[in-house]
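Missing here: one protein chain of the complex. Every other protein chain is in place.
Coming up: chain A.
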Amino acid sequence: MTGVPDTTPEGAPEDTVRSTAADTAESTDGSATAGVARAAAPNEATGETANEAPGPARKTAEVRRRGAGRPPTRASRLLQNRWAGLAGLLLALLAPFVDATPYALSVMTSAAIFVMLAAGLNIVVGYCGLLDLGYVAFFAVGAYTSGVLATRLDLPLVATVPVVIVVTVVAGVVIGAPTLRLRSDYLAIVTLGFGEIIRITANNLDVTGGPSGIYGIPGLAGSPVAFYYLTVVVVALAVLGAARLGRSRIGRAWRFVREDEDAAEAMGVHTYRVKLAAYIAGAVWGGLAGVLFAAHLSAISPGSFTFLQSALVLMAVVLGGMGSVPGVVIGAIVISILPEILRDLADYRFFLFGVLLIAVMLLRPQGLWPARSKEVP
């Protein structure tokens, strides 16, 4: 480590010494805890905030204790407050004006649903540090609950939402309560098992339609465009909600648990309950994404809820930056859109997809838009 982390405002005087220490840079670049930051260019973040000032920083230590004399610059304000989120939302809302073919709308809707999944898993993995390899289980529970209720009881899909919330909370408790006593590796294996159990159960039950699944699930909106907008609004609220939870008492408790469970306990954090809360929140987010998924495709089958799906959501979280809301939003968009962009390559599509993912992780191991623990006074 060659320097104290910089707290000089972005765009500081030219004489600030640039450090090459990768680990300190890691802590300073990237920003924004706010809102929905869809599609905001990640490299802007690194370019703006990678300043390092080991020497001069010490001199001003007294001054920056309370942050006196260092108002956030326009760039940092842009990155840390809600403007990035609003810009992303605006982009998402304007996208259909660029391309509104059924194919494009379908891809964008799927991407938005995937963003919601990533935001939910980020609560579990990113905030709380619980490696969940079976997250798709909650996605499946949500999709099947609303699908079965809507087709069997002839209910509109919206009416199933309260039931979905209740069922996913119960699922979160049932899967979480026994497994969250386990630590790291064991937890990962058990969640992997539960993910498969849910899928195989859906495959074998009659009420879920067996291997062929459920057809004719009613939609939530009249047209694909309307449904896309509805999805964007729901997902934006979900992402905003996840971000707000992350900045609250419970969100901090999740991070304390991730960093050091014993120290968290010693400060009065009931670590088991806090972990269960993260799991339940993740379950509800996943379940509601499942409702959107069922409405989007109007048909669901066990094939949609494989381990690969869990792995892809986890990849979106890791690729974007664990614990970083704008990061996982970008990660989810990349993971869901990239295979579509690469569609022309036919057989080489997933080969190149894999190569690109490896390249990103080698070049930016901390994620595209890493979580920022530095606070702006």
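Note that a contact is a pair of C-beta atoms (placed from the backbone, for glycine too) under 8 Å apart; a residue touches a chain by one contact, two chains touch by 3 or more; residues count from 1.
The definition used in the following text is that contacts and distances are computed from a predicted model.
K.L.:
Assign the chain not included in the display its UniProt protein name, restricting the answer to "Sarcosine oxidase subunit gamma", "Branched-chain amino acid transport system ATP-binding protein", "Methylmalonyl-CoA mutase family protein" or "2-ketoisovalerate ferredoxin reductase, alpha subunit".
P.N.:
Going by its UniProt entry, the chain not pictured is "Branched-chain amino acid transport system ATP-binding protein".
K.L.:
Who touches the missing chain here, A:125, A:214 or A:264?
P.N.:
Touching the chain that is not displayed is residue A:264.
K.L.:
For a quick check of understanding: of A:101, A:184, A:212 or A:373, which residue touches the chain that isn't displayed?
P.N.:
A:373
K.L.:
Mind pulling the chain A residues that touch the left-out chain?
P.N.:
1, 4-5, 7, 24, 27, 57, 61-62, 64-67, 241, 244-245, 247-253, 255-256, 259-260, 262-271, 373-377
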